[in-house]
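Left out: one protein chain. Kept in place: all the others.
Just so it is clear, A, B and C label the chains in written order, and each chain counts residues from 1 on its own.
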Amino acid sequence: MKIKAIVTLKEGVLDPQGKAIQQTLSSMSFSEVKKVRQGKYFDIEVNIEDEKKAKAKVEEMCEKLLANLVIEDYKIL
Amino acid sequence: MKIKAIVTLKEGVLDPQGKAIQQTLSSMSFSEVKKVRQGKYFDIEVNIEDEKKAKAKVEEMCEKLLANLVIEDYKIL
Amino acid sequence: MKSSVIIFPGSNCDRDMDVALKKFGFKNQMVWHNEPEIPKSDLIVLPGGFSYGDYLRCGSIAGKSKIINSLIDFVKSGRLVLGICNGFQILTETGLLPGVLQRNKNLEFICKNVFIKINNNSNSFFNNIKKNVLKLHIAHNEGNYFCSNDELKTIEDNNQIAITYCNSEGLSNEENNPNGAIKNIAGVLNKEKNVLGMMPHPERMIDKYLSGDDGSIFFENILGNFK
Partner (left out) sequence: MVVNEKIAIEHGLKKEEFEKICNLLKRNPNITELAIFSAMWNEHCSYKSSKVHLKTLNSKSKKVIQGPGENAGVVDIGDDDAIVFKIESHNHPSFIEPYQGAATGVGGIMRDIFTMGARPIANLNSLHFGSPQHKKTKNLLRGVVQGIGGYSNCIGVPTIAGQTCFDESYNGNILVNAMTIGLVNKNKIFYSKAVGINKPVIYVGSKTGRDGIHGASMASAIFDEKIEEKKPTVQVGDPFTEKLLLEACLELMVGKSIIAIQDMGAAGLTSSSVEMASKGKLGIELNLNKVPCREENMSPYEIMLSESQERMLIILENGKEKEAKKIFDKWNLDFEIIGKTNDSKKIEIYFNNEKTVDIPIDFLSESAPQYDRKWKKTKLPQKIKFKKDEFKSLKINDCLKKILSSPNICEKRWIWEQYDHTIMGDTIQKPGGDAGVVRVHGSKKAIAASVDSSANYCYSHPLTGGKQVVCESWRNLISVGSEPIAITNCLNFGNPEKEKNMGEFVECLEGINDASKYLEFPIVSGNVSFYNETKDKGIKPTPTIGGIGLIKEYEKMITMDIKKINNHVIVLGKTDGHLDQSIFAKEILGEKKGPPPEVNLFNEKNIGQTLLKLHKNNFIESAHDVSLGGIIVAISKMCIKGNKGIKIGKLKNLMNKFEFFFGEDQARYIIEVKEENLDKVQDILNQNSVHYDKLGIIMKNYIEIENEPKLSIDELKNYNNNWIKNYMVN
């Protein structure tokens, strides 16, 4: 089955990309934008049928590879 | 309010990062992994209180900047 | 001959390009990205670098600059536009060239000499070059050219593939493809053949003390077309 996960920078960690995107949007006359933070999204197909087990597996992948826990958090959707 | 959006590569578009991650996971003995696709995740704070309007705005941002529609799709969460 | 090099925040091959253009006889001007208009030129160059830090997608933010509208008009007028590396990425992001440039297959930045084969020499960028294979230099993180099958067919039918990666003998195959680009593509033209985007940096190969001097051949040829 397919599991989705999101990896985002921790609160307080500088997000240069988000900052540049926010500035660009503002200059493109999206004056409504207050803040942008960019993260990563993963679509992971695993050979596991049980949803709970599949999610646990993906969580392990986040811990071990997908997220850099020094600066990032993850979330299984 | 805060709107979340996801930008992913279209089906059929090569995803070198996803592929590399998949290979690494396999070699890390996550033998369950069948496929990984990587996308981008955005957390966007806008000065709009109405959820519908806020989403519409973010959709416009995706169209105009956040996604390259030649190869990417987007989704507002 | 007049040329203009457009500088975006984060461009970093702008000076090198200026040096090269002047060396080969262009009267070059540097143009800041939010100038409303481009000065009178015969050639516009979008230089390499990391415009806007390569954030979001390479070239995507630069593609929203004020100057892009005049660039589009310039292209319509039939005059020449050259995008090197990040310039190539900007041209694809603005739709002036087909396809996209993705992360290198090995996910590593690559800086080295490569050989390229000239695939289409009926255009002002390559027309009088005697050699079929040139030694050029690449330095990029995102040079993995990609387009859909339909698009690939279109650019092949229109002879828009300008150059491909190859070995010293001109053989184009996967082994000589540094970044995973589809069909070993190193540079493409637009339909009208007045816009060229390419990953290699000819401006770094303009005298024999550098990694090589085949870049000189490239610039001399462009200039020759204006004489």
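Definition applied: contacts are C-beta pairs under 8 Å (C-beta built on N, C-alpha and C of every residue); 3 or more make two chains touch, one makes a residue touch a chain.
All values reported here derive from a predicted model rather than from experimental measurement.
When the full complex is examined, the chain removed from view is found to touch A, C.
By the touch criterion stated above, the residues of chain C touching the omitted chain are 9-10, 12-13, 15-16, 19-20, 49-50, 52-55, 108-112, 137, 139, 141, 201, 203-204, 206, 209-211. Interface residues of chain A with the unshown chain, by the touch rule above, are 9-10, 12-16, 19-20, 23, 68-71.
Going forward, only the chains that are shown with their structure count from here on.
Chain B and chain C have CA centres that are 29 Å apart.
We define each chain's centre as the mean of its Cα atoms; on that basis chain A and chain B are separated by 9 Å. Shared contact sites, meaning residues of chain B that touch two or more other chains, fall at 65-66.
The set of chain C residues touching two or more other chains comprises 56, 61, 64. Touching chain B in their complex are the following residues of chain C: 56-57, 60-61, 64, 93, 95, 99-100, 102-107, 144, 146, 148, 180, 182. Looking at the complex, you find that chain B touches chain A at residues 6-8, 18, 21, 24-25, 28, 30-48, 54, 57, 60-61, 64-66.
In the complex of the two chains, the chain B residues touching chain C come out as 12-14, 16-17, 20, 65-66, 68, 70-71.
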